[in-house]
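In this view, the complex is presented without one of its protein chains, the others remaining in place.
Presenting chain A:
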Amino acid sequence: MPKLTLYQAMQYNWLFCVDSLAMIDPKRVLRALAEHWAQLDPLCEHFDSGTLSLVELRARLGAQLPDSTPADITALLDAWIRLDILVPVAKSPNRFELNAQIHDFLAYLRREHRLGLCLEIEAYLRHLERLAAHIQDAFEARDSNELARQLRLLDMRVRDVLKKLSNDEHALVGVAERAKTSDRQIPLRQRYAEVLATWDEYVEPMIQLVSADGIFEKGVNRVEHVLLRLMGEQHRLGQLVDDDLLLRTHARILEMQTTAQLSLRRARELLLPLREEARRHNAITRGAALALSAIRRKGLDAVPQTAMPLFSRPQSVFLGTASQVESYVYALAHFEPKPAQFPKASESRKETARSKAPRTAREMLDRCENALPMPDLMIWLLDQEPEGATDELLYWFSRLSRDSRFQRERLPRRDYDTAKHRVSLCSFALSARDTASNTHAH
């Protein structure tokens, strides 16, 4: 067994270490893994994301083993290097990584799953098809040994595919969990990057692969066809291999097909909502930016044509606060009709007009609406109420100009003469608001 010291390991290249792998006693490797699990387990996470320099390794081990001396840590690292648990990075001998085989084994033990490539499954399927062809050839040559060997190979490959599908499914769960549990404050693009990449690079090609006319289905059908034909021919021409072996392989092929479909369905169920969520986020952000742009250009009234939320309280049934209702009810309870005052015959028409009841908002709005388009609201009001009090005219001016059924356009400031005052204000030209666009939007 080569005795590599830390210093020596740094001098040798990675190939030497790989070469030495065959000579290491497996029991010693397993014993070292068991003995140093407490130190290796946390290191795995760091090795998942890259390599570690000797200084970093010593620092991490020093933190984990506070009672140990530098010599102890050197001895520990030496042992790992001798057993090929740690290997120097190619062309960077002062940096180390976990031996790829050990890394995979530790990942398996730590129930960590790294998502594979869809292309791997495709390659396996191609290989299965080739094996099916070999099986057919062996049967036609009546070579029972070769037939049994090829069937075993086929069975092992199918198990590989099943193992890979299971691993990938676990890895996809990890992807979804990481996206769901990651810090909600980190940028969305970052949070969902892995989900989106996984979808594009794994799920989408898998959908193609497992589709009815995809490579997976074609490959499975071809292998299944060969196996079924073989069973039929065996009955006719005599047995070359045990029927159980054929049946077991056939069952496993079907299991692989079902597993692939279920695995894909679960992948979609896991990742599709997250992918849609990411898309929804993008759409919301873009929508908000567009809306703000519209408001910047045309003001708050220029809310884009879209379904705005409506949450008005129904006015027709609205009464008001408790005290207002109370006073209203009190007033009703003490209601007494006022004595009717009839105009005297001697009173002029002018006096009658002055004492008439104030117009209701509805009446004024209707009259205003009938007079559209209106070049100047204030002039119209003065025409309507030439003797009207200034404050009343100004109230109607304010009320009518703000009503939603009118489109208003501000006019230049000028003076207007009421019965008793001269007021200076910017009047409005009123026109009918386009109801078509309102209806469309709601």
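Basically, contacts are C-beta pairs under 8 Å (C-beta built on N, C-alpha and C of every residue); 3 or more make two chains touch, one makes a residue touch a chain; residues count from 1.
Following the convention adopted for this analysis, contacts and distances are computed from a predicted model.
Enquirer: Name the chain not shown, per its UniProt record: "TonB-dependent receptor", "Integral membrane protein", "ABC transporter ATP-binding protein" or "Chromosome partitioning protein"?
Expert: "Chromosome partitioning protein"
Enquirer: Would you indicate which residue among A:L30, A:L237, A:A283 or A:A371 is in contact with the undisplayed chain?
Expert: Hidden-chain contact among the options goes to A:A283.
Enquirer: Which one touches the absent chain: A:A59, A:A100, A:A361 or A:A419?
Expert: With A:A59, A:A100, A:A361 or A:A419 as choices, the missing chain is touched by A:A361.
Enquirer: Which of A:A294, A:I379 or A:V423 sits in contact with the chain that's absent?
Expert: Hidden-chain contact among the options goes to A:A294.
Enquirer: Extract the touching residues of chain A with respect to the undisplayed chain.
Expert: 184-188, 190-191, 277, 280-281, 283-321, 324, 327-328, 331, 334-335, 338, 360-362, 395, 398-399, 402, 404, 407, 433-434, 437-438, 440-442
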